[in-house]
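A single protein chain has been omitted; all remaining protein chains appear in their positions.
By letter and in written order, the chains are A, B and C; residue numbering begins at 1 in each of them.
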Amino acid sequence: MKPPIIIVNFKAYETSYGKRGLEMAKILEKVSIETSTEIIISVPATMISRLAQEVTIPVYAQHVDGVSEGAHTGAVTPEHIKDAGARGSLLNHSEKRVRMDELDDALKRMKKLGLESVICVDRYELVAPMGLLKPGAVLVEPPELIGSGVSVSKARPEVITNAVNEIRKVEDVYLIAGAGITTGEDVYVAIKLGSDGFGVASAVMKAKDPQKVIQDLVLNAIRAMEEK
Amino acid sequence: MKPPIIIVNFKAYETSYGKRGLEMAKILEKVSIETSTEIIISVPATMISRLAQEVTIPVYAQHVDGVSEGAHTGAVTPEHIKDAGARGSLLNHSEKRVRMDELDDALKRMKKLGLESVICVDRYELVAPMGLLKPGAVLVEPPELIGSGVSVSKARPEVITNAVNEIRKVEDVYLIAGAGITTGEDVYVAIKLGSDGFGVASAVMKAKDPQKVIQDLVLNAIRAMEEK
Amino acid sequence: MKPPIIIVNFKAYETSYGKRGLEMAKILEKVSIETSTEIIISVPATMISRLAQEVTIPVYAQHVDGVSEGAHTGAVTPEHIKDAGARGSLLNHSEKRVRMDELDDALKRMKKLGLESVICVDRYELVAPMGLLKPGAVLVEPPELIGSGVSVSKARPEVITNAVNEIRKVEDVYLIAGAGITTGEDVYVAIKLGSDGFGVASAVMKAKDPQKVIQDLVLNAIRAMEEK
Partner (left out) sequence: MKPPIIIVNFKAYETSYGKRGLEMAKILEKVSIETSTEIIISVPATMISRLAQEVTIPVYAQHVDGVSEGAHTGAVTPEHIKDAGARGSLLNHSEKRVRMDELDDALKRMKKLGLESVICVDRYELVAPMGLLKPGAVLVEPPELIGSGVSVSKARPEVITNAVNEIRKVEDVYLIAGAGITTGEDVYVAIKLGSDGFGVASAVMKAKDPQKVIQDLVLNAIRAMEEK
């Protein structure tokens, strides 16, 4: 991972799978190449292998269970996602929360396998505790703003500011801001406030013209990084 | 589904993914063709698309969430597994239990999409209640015998007998027996006691010679069916 | 339990505990005596013993875990609530859902101890499956109407009608309707549609004059029962 860290969470939107999921990934790959940035896509478990074969941008899982090989019916394990071509995974998203012991189990396996990790938290108070588990990054997202179209940058900039202060208590962990990120301005503010990147989902996945939206977000991320 | 229903649950065993997962699927396909039976494989979410492309036997998911398209990070949805090539899914396995309202949500989506379904239960008392939700089959498995090498047929045949009585209270739902199924005799007894098939995992997945093991199981299933 | 079955769920409202909880219980006891009906109160675990000593109306728990004596830190067991003076418990409320195997475990213990049970469901399709577990009653409550002030009787009467049809498939289990019950008319309609009683929470617990509200509900329940 290298700032600006850009994560597009496919969730389970209509555009997250099948032909439309592939099209979306191709669009994001195109913008990634044109802007010389890395755009991480976080995709459904069933799509990892297909997308990892079809695009050159990094593919993440959206969740991974803290178990290894064995009798774990229904589990998506670190081994499974790595084998499918994932480079890492989101963990503890507000829509898929996990206990801390399970997170620690998952992270230990992931590190052994060389997988990257982004732990999501719903409040700045959890940034340092989760940071102590040494994921690649912590993504802070006030859940009431997720999918709202009103960004954390506008509605609750203090969450980013506080989260940035908290992440400084641990070493070598990036801080990413998310929730309601819709416009280039949202991204610009988030990074100027100290975050190392941004996460986005509905604003891209449900856009009529996703290419235009992501371009605007990425270009503003670059602009904010350069001004730092 | 058509008796004898044969389900091999890959779980998250070493042989469940990657090259070894593919080899296992190929072996099972071979036995399926040779014996003119249908062998269903229940595989990790990340493996569905690859195996569905590589083998002709039906591929199931091991779990599916009761949500549809939308903001569901980390979910494996009915749409996802169908798109990946699955013909159906296990639900409510002892290693991945689900609330009944979620089961009902999942089944409703799955039926709309034409997906098959097998609900697992840990006791015969739940066979009829789950049967009322109208899955394709109910798979009864006393959890203390799962992976034990001691089969339900030997250790607790009354579970099968009672389950068979229970399934008769609902129409058009098959009854499958599982847990500790290891030998052809286990399968033979399970079907003679009235079950419509069997589920197996470790005995095949961890076998030195999986082909030999599954052949023995399948041939005994056929023999028991013929004697009915 | 005897129709009309009347359950007031204290939840965790301000009026659910301490001095106000006791006052509420006393008011409900008064109306119970005046109307010669049985009003069941479903109270926080910490309040069971105090209320069971102070009032003569039946006290229920709001939830009970499906475990017995042993190493179960944080569990509220059937033995615990019985010892505290409870006559029974709600199970599987929309705000405290439980898996079906856990429900079955809890019910088996509760029956041994002579405890009554009311399983809540969020849709009519689960009435018969849950009824097969043989609780004393099934309480159907569309969750989107809970606490809304818009009653199931008005907004979704077909849920009650369908639930009544479903409960007939099992013997000796009552059907109770709930969600948004606010006025005597709501109760009257629910019972006329075939339910054996009603459940109420916010309309009583948050009322300025709870006595007046519950009187109206109870009197309409009696009127509807008499017209049956």
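One rule holds in what follows: contacts are C-beta pairs under 8 Å (C-beta built on N, C-alpha and C of every residue); 3 or more make two chains touch, one makes a residue touch a chain.
In this text the structure is predicted, and so the values were computed from the model without any measurement.
Asker: So which shown chains sit in contact with the chain we cannot see?
Answerer: It touches the following shown chains in the full complex: A, C.
Asker: Can you say which of A:R99, A:K112 or A:K212 touches the chain missing from this structure?
Answerer: A:R99
Asker: Using the document's contact rule, name the residues of chain A that touch the chain not shown here.
Answerer: Residues in contact with the chain left out: 97-101, 104, 121-123, 125-126, 128-130, 132-133.
Asker: Considering the whole complex rather than only what is displayed, give the residues of chain C touching the chain that is not shown.
Answerer: Residues 9, 11-14, 16-18, 42, 44-50, 62-63, 67-77, 79-81, 83-84, 90, 93-96, 146-147, 201-202 of chain C touch the chain absent from view.
The criterion applied here is as follows: only the chains that are shown with their structure count from here on.
Asker: Measuring between mean CA coordinates, which chain is farthest from chain C?
Answerer: In terms of C-alpha centroids, the chain at the greatest distance from chain C is A.
Asker: What's the rotation, in steps of 5°, that superposes chain A's Cα atoms on chain B?
Answerer: With C-alpha atoms aligned, the rotation comes to 180 degrees.
Asker: Could the interface between the copies chain B and chain C be described as same, meaning over half of its residue numbers are common to both, or is it different?
Answerer: Comparing the two copies, chain B and chain C contact each other through largely the same residue numbers, since over half are shared.
Asker: Measure off the straight-line distance from the CA centroid of chain A to the CA centroid of chain C, and report it in whole Å.
Answerer: 43
Asker: Using mean CA coordinates as chain centres, what's the chain B-chain C distance in Å?
Answerer: The mean C-alpha positions of chain B and chain C differ by 38 Å.
Asker: Could you list the positions in chain B whose residues touch two or more of the other chains?
Answerer: none
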